[in-house]
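The complex is shown incomplete by one protein chain, all other protein chains being positioned as in the whole.
Think of it as A and B in the order they're written, each chain with its own count starting at 1.
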Amino acid sequence: MVQKTHFIAESASPEIPRRVFLKVLVAGAAGFAVVSCTPAGSTPTQSATEAATSEATKTLKVAWGGAPAGLDPLTASADTEIAFLNAVYDYLVDTNAKSEVVARLAKSWDASEDGKTYTLNIVEGVKFHDGSDLTLDDIIWTFDRLRDPASKSPTSDLYKGIESIEKGDGNSLVFHLSDPNPDFLFSLSDNHAVILKANASDIGDKFNGTGPFQLQEYTKEDRAVFTTNPNYFGGVPSVSGLEFVYFPDVGAAVNALKGGVVDVVLRMDNPTFKDLSANVEYTSIQIATNGHDLVRLRADRQPGSDPRVRQAFKLATDRQAIFDRTQLGFGALGRDTPIGPLYAAYYTEEFSPPERDVEKAKSLLAEAGFPTGLAMTLYVPNLPDRVALAQTLAAQWEEAGIHVTVEPQEESVYYADNGWLEVDLGITPWGSRPAPQFYLDVAYKTGAVWNEAHFSDPDLDKQIDIAGTTLDEDKRKAAYKEVQRILIDHGPVIIPYFFAQFGVSAKNVGGVDVQPFAGRTNFNRATNK
Amino acid sequence: MEAVHDFRLAIQSGQVYGLVGESGSGKSTVASAVMRYVPHNGRIERGSVVNFQGVNLVEKSLREMQQIWAHDLTLVPQNPGAALNPSIRIGEQLAELMRLQRRLPESVVQERVLESLHRVNLPDPRAILTRYPHQLSGGQQQRVMIAMALIPSPQMLILDEPTTNLDVTTEATILDLIETLIRSEGTGALYITHNLGVVAQLCDRAAVMYAGEILEDAEINDLFAGPLHPYTIGLLNSIPRAGQTKRERPLATIPGKPPLLQERPNACVFSDRCPLVIDICRTEKPPLESSGENRLVRCHRWREIEAGNVDAVYPTEIESDVAELAHREILLQAHNLSKTFNSQSTLFNVLGGKVSPPTHAVEDVTLSILKGRTYGLVGESGSGKTTLARMIIGLTEPTSGEIALMGIDLQGDVRQRSREVLAQLQMIFQNPQMSLNPYLTVGEAIRRPLIKLAQLTYTQAEAEARRLLKAVNLREEYVDRYPSELSGGEKQRVAIARAFASNPALIVCDEPVSALDVSVQSAVLNLLVQLQEERNAAYLFISHDLAVVGYLADYVAVMYLGELFEVGYARDLFSPPLHPYTEALISAIPVPDPAIRTDRIHLSGEIPSPAHKPTGCAFHTRCPHKLGQICEVESPPWQHHGNEHHIRCHRTPEELAQIQAYLLNKAKA
Partner (left out) sequence: MAAIDPPLPVANSPRRIQRLTSLRRFATEFFRSPQTAIGTLIVIFFLLLAIFGPAFAPYKANDQNHPVSHQPSAEYPMGTDYLGRDVYSRVILGARSILVTAGAGTLIAVVLGTFLGLAVGYQGGLVDEIIGRFIDAFLALPALLIALVILGVLRNLNPPPGSWQAVLSDRSVLVVIAIVYIPLVARVVRSSTLDVKTREFIWAAQIRGETWLYILFREILPSVAPALVVEASLRFSYAIFLVASLGFLGVGARPPSPDWGLMVNENRGGIYALSPWALNYPALAIAVLVVGVNIMSDGIKRIVQRG
């Protein structure tokens, strides 16, 4: 499963999420953290309670499919890279599996009434691995680096809204924003925002962080070996060490788990997980994410510019069947909007995409000037899940007279030269984000940089703006509801499902805090007996 | 499939027993069977006895046979190159054999091996010991095989066509050697061959085999003086004798061809070719009867033949009426033709500064072929005769010299010659198997030149092809047959028909009968004579067989190592032969008449390789009448001796004539 963040680095385009201040959200009832057969009752979501035993247990070996390319926080994006950073550094705040902001280096926070000032209280007595203390200057330096326009990092746009950062009373930091940003805390938890020591050199080669693990040895493309940080402010990790083992692909990683060479594997395809979860030797964890595969028809030119054609596509698609077949029951059903059930507060089932009606689809196409149906090419990255989706869509649409030729392309080709933004019909995987505003700003607003469907609806734009700036929770809800209605009614995308994130560990392993973005999985409370 | 039927033979020690037969007669099978060396799909029938010194070999086990092969009964095979192990040095192969004899100390073994090579007259035996088989010439290899066969001092020797692949002068020396050795050792020998001349000269007795059966068996004098079987008679009459020319009488030919072993009739196997055939011959197999002391014959009518009441006269196929040598104009002239091949130098040679000397395949040859006449070219291997033929026909470009056809210069490369020229100049090749495209029918093969060169339409060509087939004495039905269904002789006739298709003025015949069986050769030769008369075609007739050339050619040239040494009218050349090489060639031919025992002129050594031609006179290394140092240094000049007769020698023709007269007298004495 390719996370979309991978490509932020490549296209230096702005990512401007605006989030509502999250003190409203914590409605943990979202309940999508499904746990399957966990004997010792170790629920990974309650990570805090688990850390009781401070007895050193064995090293925890985690297998990844793929390997880090670059480890500078400014540009790192793949989950292997983020996982590495997450082990040796700390963020100010984290998000949990329910998409709530949780404390890390910032132990508590406050926002002003107008939403333009945020005060974060930083934990005291935190030390870097080299023994020096964490000071507010370090944090300021880190964020200055991140928001420096010359850095060409996506974070420079992300943090454009920060006017200034200054020290506050006690051990606190004050962020002054130019505009109110309800999702500001989420942006502080951005993957790139690990806290570095001021004026650090050889960033990306040397890792002097505050994190729960220290790098002992790193062999590129092979493995990274970490020892625990005895001075970790959050408590010394329960495992005696951490090892990330890099495999060429997820299949090899899973084989390593089966062979007992590693203890944990994160990220795998549905059938593999289904197979492993049936096996009592392993603890299988799945958590809900907002990651989805998106099928889009370009809406700024024929044939997609005609709303009847878009409607025909929607009518020709049986989302439930797709979900049942390809997801094997994992994840959640999609409704053609990027606002998924993970966002419990905003997700609504009031509106639904139409039931499958092949005849109606055909007649709509005829009305729109295609009496004999359509013939198009469906471009899809050459990943097994997406190719399977393409084939299923092809079969369903065939019955409505839409004949597609499936064209799998290597990812490097699909995304090259922004080709994926140009084609009429394509499937694009999108990774999970803590809040929905990101998708809307980046992909659904008129003229947004990743608006692959080239969709432009002034009503939609208006709602997106409202949701992105208002601090009024009710107004936000209403706006998101309207967004969902519009997209379901005449949007250019079909989203058949949201996929789940998987983690499988050997039975004697516990405490692995799996996150929707696999790279943010926390191992500091893991145990390995 | 019965390959050999009712074969019986008795050889005494010290006796050389000849076994004569053509291809398919079963003679090689007999040799193998006697040695018990039959292939896995063959077996010796019950009741067969091979009585070797009182012991029946048929019942022996492999182990016992191995002992016999090692000590008592040895074989000299037909192809020495194939019989020698290519990856073991000669000395070692001989030593291996020696060790099988008895336990001898190694030094003694080596001594004996050297001795054995001396015995077969190999020059520089020590060097030969260290060489590998491929580094020896054919003649040398065969001598080694003979040495190997004689190492155990066997009781009996079987020789299976040992000289077939050798040049005639080399063959002569090998035959001498065999004779000497056999006589001196007192070994019994079974000599298998198709060459009646060899049998006449070498053997004490001979058996004639045909289609797996013995047809006649007699003492050698009896066999040649008074043959009783029609087949033997036919064979003897179909061989051209030295001095016999086409003008005297055509050769007798045995029509038809031997039956396939699968199709042997249960009657007289020769019946469908026999001029004396009667009904009983076709229904009852004649028994092998004794016709006198020590004589066997298998024929229903042998008594009549013996009594002289009937004559086995074979139709000669042609009415020969060869006109006398009237004056003819010149058809083709070649002036100073030469061809030099630059041997490819390997990288090592170039780096080492060594340049391999070029090979002068043909040097400075001049000849004129008259219209409608046969120009015979005689030469052994390395003489350059094939290269010369290829130059004339245009397949090889001359290094220097000109060729003119009817006065017009010819291009050296056949691809540049015009259609008219090509139509005038055609060729018949040595190997009938390879002369015809196996995937084209006879008709297609003959029609092609008719359409392409003679520019006939398809219908015309179709009719003409049939006419040509008739002209070469093949039935019209052959038009649809494929070459694989034809015998060797028939294939060659088709090739002749094809060559004559465009009505050429000159046909180059490169050893056209050498690969054919004796009984078939005569038919083809007669045919060539007849066609020449009918169509006024000239031949450049190339052969190593002087008797055949002598029979067919009007004018003869003798070639050695790329140079001409004697040219003249056929009859002038033979009686007596003046040039030492011509003399050697003639005396090397075994005459199929035991009464005439020629004193062979031994040529010492072997034919040098054309890449290493001797200096001066190319023949001086082997010349029995070498004059002196002048022969080593200077190339001999052409000397004139009578009617268009020229010789290249440092001695004068008169001197040479004198030498010949002297030798003749000596022989008579």
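We adopt the following convention: contacts are C-beta pairs under 8 Å (C-beta built on N, C-alpha and C of every residue); 3 or more make two chains touch, one makes a residue touch a chain.
This is a predicted model, so every value here is computed, not measured.
The shown chains contacted by the absent chain are A, B, with contact judged over the whole complex. Across B:86, B:105 or B:438, the residue that sits in touch with the chain not pictured is B:438.
Touch with the chain omitted from the figure is made, among A:204, A:373 or A:408, by A:408. Contact with the chain that does not appear here is found for just one residue of B:261, B:330 or B:414, B:414.
Annotation for chain A: contacts to the undisplayed chain at residues 251, 254, 268-275, 321, 324-326, 382, 384, 387-388, 390-392, 394-396, 398, 405-410, 413, 419.
On the side of chain B, touch with the chain left out of the figure occurs at residues 255-257, 262-263, 272, 315, 317-319, 393-395, 414-415, 417, 419, 422, 425-427, 429-431, 434-440, 448-449, 452-453, 473-475, 477, 481-482, 484-485, 490, 495, 498.
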